[in-house]
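Only one structure is covered here, and it is reproduced in the block below.
Note that one protein chain is taken out, while the other chains of the complex remain in position.
Here is chain A:
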Amino acid sequence: MDDQVDVVVVGGGSTGCGVIRDLARRGLDAVLVEKGNLTHGTTGRMHGLLHSGGRYAVSDQKSARECIEENRVLRDIAAHCVEETGGMFVKRPEDSEEYFREKLEGCRACDIPAEVIDGEEARRREPYLARDVEKAIVVPDGAVDPFRLCVANAADAREHGARVETHAEVTDVLVEDDAVVGVEIEHDSGPGKRVHREPGTTEEIRARYVVNATGAWAGRIGEMAGVDVEVRPSKGVMTVMNTRQVDTVINRCRPKGDADIVVPHETACILGTTDEEVDDPEDYPEEEWEVDLMIETLSELVPALKDARTLRSFWGVRPLYEPPGTGTDDPTDITRDYFLLDHAERDDLPGMTSIVGGKLTTYRMMAESISDHVCGKLGHDADCDTADVPLPGSEDFSVLRDYMEEFGIRSPIGRRSAQRLGSRTDDVLGGTDPNPVVCECEGVTRAEVRDGIEQAGSDLNAVRLRTRASMGNCQGGFCTHRIASELAQEYPEPVARDAEDELYQERWKGQRHALWGRQLSQAMLNHLLHATTMNRDGDPATTDADVDFGAFDAGVEPGGGGSAGDGSESDDSAAGVTATDGGIDAAESPDATDGGTHGDR
């Protein structure tokens, strides 16, 4: 491992994934390290808006222009990650007429196609809009799936020789002779795919250049290198609704404020958001009032939200940055622009640049600019082609096919699968037979789950991000165990069990903020099902308790009265174990989970 690579990119969010793809395509030997899953930080915790630029058309026209430019690029190169929903800026009676005009002029000044429609037309397009919405500006907003986008970038980078290490946290930045020369990382379970219960290892990666693309965490990497990076993390809440109340992005047309956007995202709608500065990007309060605010305020635009089912809420932290000396108090006033901080110029520390600020829509442009910068530093001469070459999965594909005929799956399921898989549809769906639906809410089949496992190892959250399995109404209540049982094909039972627990916990985390009404009922049903049928409320197999299974099988007195018949006859423990343990012995016999059904009788 002493070999020096060209570049280490720290951070597997949209920026890092964009950079590694760009560098790899330019022929550099690059490594991406990420402490969690891809999108673990901010990228995975956003509302999935593909900006038209309209939101910045008044306050930040430079960002607005970049957005519309990149919006067009992404529709091209990342078709399978983008849904072209269109967007509206709607005006309620109390919203300023003057601002509406400024917004329209701003859009036009930034070359954002913008059309004004009256309230009636707006409601014709989006029937759930409030009846007193007066008019709207229609802009080409869209929805983008950040997980799929990052995974596709990383996959392309891999195809071009890059190495991508997830669950590999940087523990030190190596500085020698006043220059950055690499990083030290800690693999959660050894290099390569993550597998639960494999021991962690440490690795030093020496590189000619280090890119710090850790967003809100950039200060921490900076600290390890001994430099100051003044990121001002700002938190925002996003609330996920169970169904799509709107099929168009709905923005409120007013200067700034909390709770002003609804983004249709896959099967759900995401409400956003707040903007509040926090000290620590990993430790900040998640407060109920923020969720209430989303629902109450956005009900003014879409009244149906008030009574609709909420699945969960999550918070993200923006990696806002402002150049020293600006002195802005309110985080909403901080620019959304991005900055390259060349630590050689800034801090006399060559070998590392940090990239901060910015937004997902312009991730590719940021990546291009930092790749240019790195190539300049390394004296490497190569052109960027990331704006023209489609990402893996986004080569020509069509969702209009006969899925029953081709893959034996029902058409709505096939259509959603094909939307997620893009041009990989045939490869993924073609090979698995039988191919039952594993996650019913989102229509995810075994083939897709196995494909995820192949890419991500035993990390079921990574599988979830790739497939959307467990992201629907039941939030994993009816499918985490099915997904985990797909792991049992390849991995020992304890690995599958840990992976399942982790996924189930993760699903619970977000639901904690939606525990009323129908999601509360769902959570209780999930809990009781898992507790009563799978012993998940205190499974001896997970507590390492010594369980006398024989006592269950044969009763207190073997051969005695109560459990006459089969119980007393099958005194030999082998038969007893398969009959009741619900899968303890799975390592030996993967089918042992069937034992649960016997045990129920």
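Here, a contact is a pair of C-beta atoms (placed from the backbone, for glycine too) under 8 Å apart; a residue touches a chain by one contact, two chains touch by 3 or more; residues count from 1.
Following the convention adopted for this analysis, contacts and distances are computed from a predicted model.
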Missing subunit (named according to UniProt) among the choices "Anaerobic glycerol-3-phosphate dehydrogenase subunit C", "Small GTP-binding protein", "2-oxoacid:ferredoxin oxidoreductase subunit beta" or "Glutamate synthase (NADPH) GltB3 subunit": "Anaerobic glycerol-3-phosphate dehydrogenase subunit C"
Given A:R65, A:H160 or A:R309, the one touching the chain that is not displayed: A:R309
Touch with the omitted chain, as defined above, among A:R244, A:R450 or A:R497: A:R244
Options A:N71, A:N153, A:S234 or A:T267, residue touching the unrepresented chain: A:T267
Full-complex contact with the absent chain, from A:G226, A:P412 or A:G430: A:P412
Interface residues of chain A (partner: the chain not displayed): 83, 123-124, 127-128, 130-132, 242-244, 247, 264, 267, 303-304, 306-309, 399, 404, 410-413, 415-416, 440-443, 472-474, 477-478, 518, 521-522, 525
